[in-house]
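A single protein chain has been removed from this complex, and every other one stays in its place.
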């Protein structure tokens, strides 16, 4: 199976790039499954239902979220009715929405997508490691199993926590990919047990910015230490950032992982498929 | 000027790779100035003087440090006598050692290296932004100036803080490069004002690990929440990770930035010089 | 039922004061149940089994712990065999020891003691609120119930989290008392629903110190930002700090709460019983 994952979509710049670019990218990369983190799509804060619909219409099979999941209140009823948009699984019981999705993939296959939030330097949710363990134990991975691929979006700050995720589930899922820092990493690899891993997918947004927000105001906050104007997303052309993974349907494990960076200011990277 | 910067050297694996690989790398990349972050060289924690000497002997002009600066007590007298090894400049007045170094570069040129530590999700040191500002104001950058290039190693956790550094000093220094996450990023770029920027250089260490430490014990800490055995560095072959920058001596600003990844598990990247 | 709770015992000063003073205090206060937080008894870090035995011998029915629970490795086998010494209940499944104890109280009564750790500004354990809920749901409080009193030691940094605990369990337990800041608070009250509450019991230790540790070295850490000498407990006379609560066995709820401060530098407070 070929999987395309795109990191945090930030504001109009990111949304426009995803809506305009995802169909072509999906086709060029022959992606069977597309997952997009959408937690910053709405002016940098949250995901309005209309934007979720636009990203799904552009080719995403699943949208994941993160610490900004609840910034737009309209998301709450939307999450209840749209199983393709998920929020971190390790919110406490009773939280609206779901933390995982199983989607049909062409070729009579199925894939599991789990979203989870780290805890180091972040809010203290439930244990994300046990949350992922609980989700994957509901399924059997590989040929003859209930799913042929599985992907975990670890929305987390600390590289150590994300890396611990990769190794903890190495051999048990197809891909562990981080989000949240809005910075693509260059440490993509297939871990020894067969799980593809990348510490952060990066954002889909304007990289002439402070993690997607207009650089002047965002940088000033570190100098002045007073709340300033509300931050607004940078509006230059976005780089679509993410990762592309090829898996073996027989095992559900990864055979190849490549970075994806298209458009905007960053160095370009596209797997040769 | 051509600058080679290598990120946090972790344990024996990282040290051995630097000592064995740096001479060839320096020569292949025609590097005029080599800076290496050495805060994890000693079994993952700190930098013993002997290891500093070995890294300098292998071709480093300056060694920078970070939050692990003081893990080895012997470093304190060593810092007082060895100006080429610097610790973050934003420790309070009275702290042993120096936060910046000016070094001679072939061709009758000079370069400033500043080391500073971020504060988001880290210990509350003095303001790192004003610390860098104070250091660069002592010099004039470019042809006819007191220095022809300048480099800031921002040892920090948060991508937002590092990015705010890049933009705050865009046009004022040659390179802002981050360290500390032990994960190379793929967002290297020359910012609009002419400063080369990369959120994190990555570590020089074994990437089959949790940020350089043996993966079993390090991952277990996230599951068990009890202190376990003392962490030890992973011992597989290291990837040397860093960044290569070309600057214009007339302005001191960057004309090109490329990632460097050599050896070990990560995808390889070497600028064509 | 009359309950005496003493906060974090720090080092020799605290231990000596508890061993010497607890028998008399228990008798003067006609305490039916005595609980002591012992996480700092061993030179400020952890609780060695011998010290636990000495505190139990002096009259404690239960000893609670906190973030320093594991500082002394010998505690691990000891916790497995000694049900009267408990560690925070919200460590993940598989953690050695227990998070709650039920003890016999004179007059054919029983009491539940739960220990839990907060998460704000502390390590991310499991949800402490649900952990307490799970423990108290195993019991029925009051006359004819399985327990006639219940006490929660909330080992936490933030006053907001401790207060949220008090209100969340108001009417459901006899006493919610905080520990960990090593500073006694003066906000003891019986909440509207009948639960006695005090944000922090304070420590049993020398108050001419920085939260129990020798003041010179401990204060210097805030000035120098370098690791200094290992901190050692202050050795002056201790103030025993805690809280005394009277409950109605019919309901298990509190009728009275009074602070206890005996010896040492602090203003003295002893309920008139």
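To keep things simple, chains are lettered A, B and C as they appear, and every chain counts its residues starting from 1.
Criterion: a residue touches a chain if its C-beta (ideal position, glycine included) is under 8 Å from a C-beta of that chain, and two chains touch if they have at least 3 such contacts.
Because the structure is a prediction, the values reported are computed rather than measured.
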In the intact complex, which of the presented chains make contact with the chain not displayed? A, B, C
Residue in contact with the excluded chain [from C:76, C:134 or C:266]: C:266
Check each of A:125, A:190 or A:260 against the chain that is not shown and name the one that touches it. A:125
Write down which of C:146, C:160 or C:255 is the residue touching the left-out chain. C:160
Those residues of chain A that touch the unshown chain are 70-71, 91-92, 94-96, 123-125, 223-227
When the complex is taken as a whole, what residues of chain C touch the one chain not shown? 121, 129-130, 157-161, 163-165, 167-168, 181-189, 191-192, 199-200, 202, 207-211, 215-216, 218-219, 221-223, 259, 261, 265-267, 269
Where the unshown chain meets chain B, residue by residue: 92, 119-120, 124-127, 130
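One rule holds for everything that comes next: only the chains that are shown with their structure count from here on.
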Classification of the chain A:chain C interface as same or different, half of numbers criterion: same
Sorting chain pairs by contact number gives first A-B
Report, in degrees rounded to the nearest 5, the angle of the rotation taking chain B onto chain C when the C-alpha atoms are fitted. 180
Could you grab the centroid distance between chain A and chain B? Build each centroid from C-alpha atoms only and quote it in angstrom. 29
Per the C-alpha centroid definition, the whole-Å distance linking chain A and chain C comes out as 43
Which chain B residues reach two or more other chains? 223
